[in-house]
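I have placed the structure first, in the form of structure tokens, so that the comments after it can refer back to it.
A protein chain is absent from this complex, but the other protein chains hold their places.
This part shows subunit A:
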Amino acid sequence: MGTTATHCAYCALQCAMTLTADAGGRVTVEPRDFPTNRGGLCQKGWTAADLLASPHRLTTPLLRDDRSAPFREASWDEALTVVASSLREVQAEYGRDAVAVLGGGGLTNEKAYQLGKFARVALRTKNIDYNGRYCMSSAAAASNRAFGIDRGLPFPLPDLAEAGAVLIAGGNVAETMPPFVQHLAAVVDRGGSLIVADPRRTATVDRATLHLPVLPGTDLALALGLLHVAVSGGHADRAYIHDRTTGFDETWRAAAQWWPERVERVTGVSVAAQRAAVAQLAAGARGRGAVVLTARGAEQQSKGTDTVTALINLALALGLPGRPHSGFGCITGQGNGQGGREHGQKADQLPGYRRIDDPAARAHVAAVWGVEPADLPGPGPSAYELIESLGTDGGPRALLVHGTNLAVSSPRGARVLERLAALDLLVVADVVLSETAALADVVLPVTQFAEEDGTMTNLEGRVIRRRRAVAPPSGVRTELEVLTSLAGLLGCRAPFDADPETVFDELRRASAGGVADYGGISWDRVDAEGGVFWPCPSSSHPGTPRLFADGFPTADGRARFVAVEHRPPAEEVDAEHPVYLTTGRVLQQYQSGAQTRLVPALAAAAAEPHVEVHPDLAGRSGLADGDLVRVVSRRGDAVGRVRLTTAIRPDTVFMPFHWGGEQAVNRVTNPALDPVSRMPEFKVCAVRLERVVVVS
């Protein structure tokens, strides 16, 4: 088949790569130069094609009549008929909302759009949400309320390299998206500053000029303190605040209560380090530019939205958003975490980042879909709340899962398994038999990145092309085909199409006039221009690489300071659970690990979860390097292997979340939700450590 230019299967950096398929269908990967990855690939990228021919690959639908029985292989006709008839039965008995849908931030724009439409038009259920709720929702909520728009980065990634100072609050790109580090290294190499707030001395911190070793769950206090220092140190940009923002006075009044000495006591970050961080940012702002970035560390908390808001407030006070090589940004995680949240798989949204409770938005999208606005359901619950309601009285009885492995990725995992078991019908579309798929009644094998066409919107807001390099195995279908077939079997009269470019063109019309306006973006343009940045309202519009130069998309054109107050984590340590747990990622695994754990090179490099423990804590807990340790919270436990390191605070342990079963740290984590974004508190809870005695 020759060579195909496409992008990586995994994270939101969407590294460009060239796939070459030989006559036998074996596919090899070469990195390709692109502004985001600059020719770099991490180990996940290099091995991205290794799953295509994996023996673990699902190549035929699986079915069972009883969850205690093993799966049997089935034809597509049979599988889809079972699904459609079961859905109809459930809806006939319990109503339309008795069917729920969970999507994912790894789905292409076309699939995400189609899934939202399928839920609203074919199923007519309000119950749809997606795993981006666990990923981008806090940053999205904070950005929307400050800027009137939610695009991860407001500028192309190479702008970052031009900045004089960068602050990353709770992000570890050296582990999660290594080629990103090139842009940060460029800042440092030119004498600029890289400041990283993290409870751990991560690989990213190792590249930084300043580390702020924050106590888990206190990032918000730190952000308030940095704003305090910025203002009292005379670094506030008064002209910018006056001309381009509202709400500063009230915001300052809140931050005024967080003088640096008080913040030091709460966060453990020294006054000197707070002052140095602000001095470095301010120097950057006066020079080449300064950027404030957040990632999951700051966001995955029960106060994530307010934490991001406090960091936006800092950026606004320094006058950064809309200035060259400056601003606030959020580092998107999943491959299509950006596009996936724009086109209608979110509980409260319709395509184009339209609100589902906005009558004008409903009318516009209903017209594109050829239905009555009144027939569209209203907003549904968020992902974790939806999961909590599965199989309960009045809750959904059937669930369709696309592109997420909630059995591993949801907090309080034991409860999630209990809810899934209570369903009448669980249907999972996936590439491999993930932990969630293994629990299903029906499993539908779908295509991988190299087997499909479509678009992704990367962490910059740049719409890029995913291209098919090889044909999928026979027996594997695309999700667009699956949804189109199901819509037909369900008797849906609105048109569904399985051709991705046709779906994209419909998405364009549906998004036109919305905040995330793709109206002027065509596949041809994406191909010809190497990607197009939204918003792009017309075919003659060049796209929008940089936001906010002339104003903010708020009612008055100004950015909004929003006053926020620190509050402690939902769960504090106590005598019974005396250690903080924070969770995250390792380089060789992606998300729930369903795919990467099956890539031999990655599995060899990171075969099982480790638990980072400071030697002091290990000594007190009777743990040695390499021991198995059980991490126990009020909700459950998980087992990992002790890795001694002084790179973590002695009061905190870290465990990555990519594994299932007893190794799933999300059995331990706390589902305390952010009141605005409904983000669970993955980043901090209280645990105790128990050495696992292995009887040989």
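The rule we apply is simple: contacts are C-beta pairs under 8 Å (C-beta built on N, C-alpha and C of every residue); 3 or more make two chains touch, one makes a residue touch a chain; residues count from 1.
The criterion applied here is as follows: contacts and distances are computed from a predicted model.
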*Hey, which one's the missing chain according to UniProt: "Ligase-associated DNA damage response exonuclease", "SHSP domain-containing protein", "NAD(P)/FAD-dependent oxidoreductase" or "ABC transporter ATP-binding protein"?*
"NAD(P)/FAD-dependent oxidoreductase"
*Of the listed residues A:Gln182, A:Thr209 or A:Thr246, which contacts the missing chain in the full complex?*
A:Gln182
_Options A:Leu63, A:Ile149 or A:Ala174, residue touching the unrepresented chain_ = A:Ala174
_Touching residue (missing chain; options A:Glu264, A:Glu342 or A:Glu571)_ = A:Glu264
*Just name the one of A:Ala256, A:Ala363, A:Ala421 or A:Ala471 that touches the chain not displayed here.*
A:Ala256
*On subunit A, what residues meet the omitted chain?*
31, 39-43, 46, 174, 178-182, 185, 201, 203, 207, 213, 215, 231-234, 250, 252-253, 256-257, 259, 261-262, 264-265, 267-273, 587-588, 601, 605, 615-616, 619-620, 646-647, 650-651
